[in-house]
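All protein chains but one are shown in place.
Right, chain A next:
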Amino acid sequence: MNAFESPTLDKRSGHIGKRQTRVEDDALLRGQGRYGDDLATPPGTLHAAVLRSPHAHARLTSLDVSRALAMPGVHGVLTGDDVKRWAQPFPVGVRQPMDHWCVAVDKVRYVGEPVAVVIAENRYLAEDALEGVCVGYEPLPVAVDTEAAIADGAVILHEAVGANVVNDRRFCYGDPQTAFDTAERRVSLKVRFPRSSCTPIECYFVLAQYDVASGGYDVTSNFQGPFALHSVMTRALKVPGNLLRLRTPPDSGGSFGIKQGVFPYVVMMGLAARKVGAPVKWVEDRLEHLQASSSSTNRVTEVEAAVTHDGRVTALRLDQLDDCGAYLRAPEPATFYRMHGNLTGAYAIRHLEVRNRVVMTNKTPTGLNRGFGGPQVYFALERLMQRIATELDLDPLEVIRRNLIPSGSFPYRAAAGALLDSGDYPKAVALGIEEGGLAELLERRKAARRAGRLYGIGYTVAVEPSISNMGYITTAMTPEERRKAGPKNGAVSTATISVGPLGDISAHVSSTPQGQGHRTVVAQVIAEVLGVPLESISVNVELDTGKDAWSIASGNYSSRFSGAVAGAVYNAALKIKQRLAVIAAEQWGVDAERVRFGEGRVFVDGGDASASFHRIAGATHWSPGTLPESESGGLRETAFWTPPELVAPDDNDLINSSLCYGFIFDYCGVEIDRITGAVRIDRYVTLHDAGRMLNPDLVDGQVRGGFAQGLGVALMEEFAYGDDGSFISGTFADYLVPTAVEVPEPLILHMETPSPFTPLGAKGVGEGNNMSTPVCVANGVADALGIKDIELPLTPSKVRTLMGFDEPPRPEGVGEEVAKQTPGGSLLTASDSVEIPGTPRQVFDNLLDPDTLAAIIPGCHALELTGENAYRADVTVGVGMIRARFDARVALRDLDPPHALRLSGAGTSSMGSAEGSAKIRLTEIEGGKTRLDYDYEASVGGKVASVGGRMLQSASKMIIAQIFTRLSRHLGGAAPKASLWQRIKRLVTGKGGQS
């Protein structure tokens, strides 16, 4: 400890801990923020658009870019061949033969996987030219459901691995076997946690340049860290670390972990810039972002507890399947191990058995997402605690309280190795009960239930880890593998403070914030230590690996700012202070320990000597010759800080996966609408002990934001996939996130138990509610409905199903819907009939005539005969807001003139793929007309499929109907007469017919 660390603060200016408004706001409120897409680009910058796979699993058979290259403004197309020549696959966190390239080289394994990158003069032209890239796919069977993917006979994504489980580890702490053998009761539960993302409103951004002279890349991206991934990028680019200069823009439009996933695009656009010899800019759009950026893992957990009759949990057994999607992208399988040390939550459970299996499926690769691993773990653990209470007929809160880590036992070494730094869990729960008004809430439930309403209360306690141990991920390896690889641990944070010639202070931190207000807090800490006005401090949070102090733990993740980064700022400020104190002390002939800082001045405690801060600091620049010998002149200090408590996992797999562990106690009252199934949050109480709060306003902001996102996961958000791997949550109209009308105001309570391990006693607080809120709401709904199996999101229709609601009979006169949708969502089938002028023979012959066919296919630009009754067509199809030009194969088969034939087609476009066939039957009817009956089946994949089944249903219906309208016209008739059924439907419903 250095001499100036205690007493740390001379004249408490009260900056730390103050509800300080933010220095970031002014520019942002004026629209003067500088986000990636706002930055000036170098002259000659080109723009990229990414061609993505419409298939969840397919072999690439051909790739022809010639047509694209001939299109206006196109400078080049980056393909898998270029990538193979210049780059290599991303390193993977487990030892398995899995190749993940930034552009697909042999196979595609998820819908949205990049297949080629078109680089053109502007974004519009680049997107146009996506249509000109012709890709041959040989579709393969898919593995979409996590459990199905590990079953016998499932298709293997990475053949060289030989299985879809790419990492399987078992852990045993204490003696769980004996505990289970002798358990008075056992309670078990199986839960599935869905995929979601916090969907920042700004999507990914990359601006890349390649310097042919040095062979280096210079990339600006709204990457959020961890900068350990810088090494992953340089390995992929095959350059030393100093030849990838990675920079971040001054502002970032949210991330919540998700912008970790931009790193493959940093590599991709670097290569694109190399391909065209010009700077390349890429701004991801929302459809790409939802479909293919990143998400949390979805997880299947079987959890079992050994329990005493009074609800005390003696042992826990967890069998977890974490679905990481199609590739194990760094830092996965971190979602598992981020929580590993504290898997027993806030409970004193000494015996623990865990099996963790990492599963590959044909879905988008996963990555950081606020809460990272926490929502999955607590959903299982806290649902289990609620089940224990239910099965043992105990009060759920009482079960929680009986199992809490007792007061006075901190720091507490949890079963799997987490060293829970500080806290008083029973006291916090008591405080939450008291100040949150639980007694009244219980009364409300009583009253609601008396009135016959569906009302429930949910409880959750959670330990919120922050400042992750960079070595926790190696827990995925066996102790032997770790010994070979060498230990990994720690979490280095950095801060630099410079004082200019006029005493002006500039600070830099490598925490790449995305809205949390780091600049404000950094200024607060420096103002406090150096006794200068907050306004005089300028804080820069751009990170430039080419010239800033940074390390692998740099970046914005694991809620590491307030504990680690603000701590490093504090340490750097202390270094500056110490130097200035020595300078002042020598000038005044006093002992340095008597020098104090405050109100912009440096002075002697109990003495007369005093000078302005800028005079003392300025001397380091203007008159270094007058300074003590220890002084080298200039005034700039960088502090690196890493906590000694973060050691590598040991041979028994004990891992202190994080440095700090905050505590959360949440409870809520929920009411369920009996008719709609809608869940209404009547009250939500959330208590946080995040150690010392540096700025309570910002803490509350984090809690509110996390709560809203947690509520979204509980009630509406899910990245859903069809059985064929198609992505069906592809727009903000399909992937619903909470708006102001859905988010109630939570009651936020605080307790402050400083962390003994961070310089300022602060812990992270940004992710807690993402961990606690989903399961708290689920527990409320379980209580309201008295049911065991709860699956998120609790949408009204799902809740109605849970309630065992019988659908009322169809009103009389309303016919059955013609079209039936399969559960996969993308296979559309329907049948209909139309009347067409002309005999069956005329109709039949016309259908076989290429000119007729070209004329009746809507949006057909060209039709070229490729064989007998087989054609290649160039067709533009629009569904909703998406329009795509399809390269289609059309064929007429099963000819039975003039009675029947089959019209089939398959096409691909940059927007996705489609295929379908229609069985057509012709019957002569009176008046020289023909009734044409058709049954069709169509399936779509890719971006087109993501617009949602309902829209596709009506669109395909319309397109098919158009074909026959045109056929009818072509035969000299008017639009075909609606079928009898359609006419009846129109009479009954007032609509129907040609839609």
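Keep in mind that, in the parts below, a contact is a pair of C-beta atoms (placed from the backbone, for glycine too) under 8 Å apart; a residue touches a chain by one contact, two chains touch by 3 or more; residues count from 1.
Operating definition for what follows: contacts and distances are computed from a predicted model.
Peer 1: Among "2-furoyl-CoA dehydrogenase 2Fe-2S iron sulfur subunit", "Quinol oxidase subunit 3", "Peptide ABC transporter ATP-binding protein" or "Multiple sugar transport system permease protein", go ahead and choose the protein name stored in UniProt for the chain not displayed.
Peer 2: "2-furoyl-CoA dehydrogenase 2Fe-2S iron sulfur subunit"
Peer 1: Check the options A:Leu352, A:Ala380, A:Ala523 or A:Val743 and report the residue that touches the missing chain.
Peer 2: Among A:Leu352, A:Ala380, A:Ala523 or A:Val743, only A:Val743 touches the chain that is not shown.
Peer 1: Sort through A:Ala70, A:Ala151, A:Ile201 or A:Ile925 and give me the one touching the missing partner chain.
Peer 2: Spelled out, the listed residue whose C-beta touches the missing chain is A:Ile201.
Peer 1: Which listed residue (A:Asn164, A:Ser252, A:Ser558 or A:Ser904) would be found touching the missing chain in the intact complex?
Peer 2: In the complete complex, the chain left out is touched by residue A:Ser252.
Peer 1: Decide which residue listed in A:Glu121, A:Asp175 or A:Asp285 touches the omitted chain of the complex.
Peer 2: Only one of A:Glu121, A:Asp175 or A:Asp285 touches the chain omitted from view, namely A:Asp285.
Peer 1: To test your reading of the contact rule: which positions on chain A touch the chain that is missing from view?
Peer 2: With respect to the unshown chain, the touching residues of chain A are 21-22, 24-26, 28-33, 35, 37-38, 72, 123-124, 198-203, 251-254, 256, 285-287, 514-517, 697-698, 700-701, 704-709, 731-733, 737, 739-741, 743, 745-746, 881.
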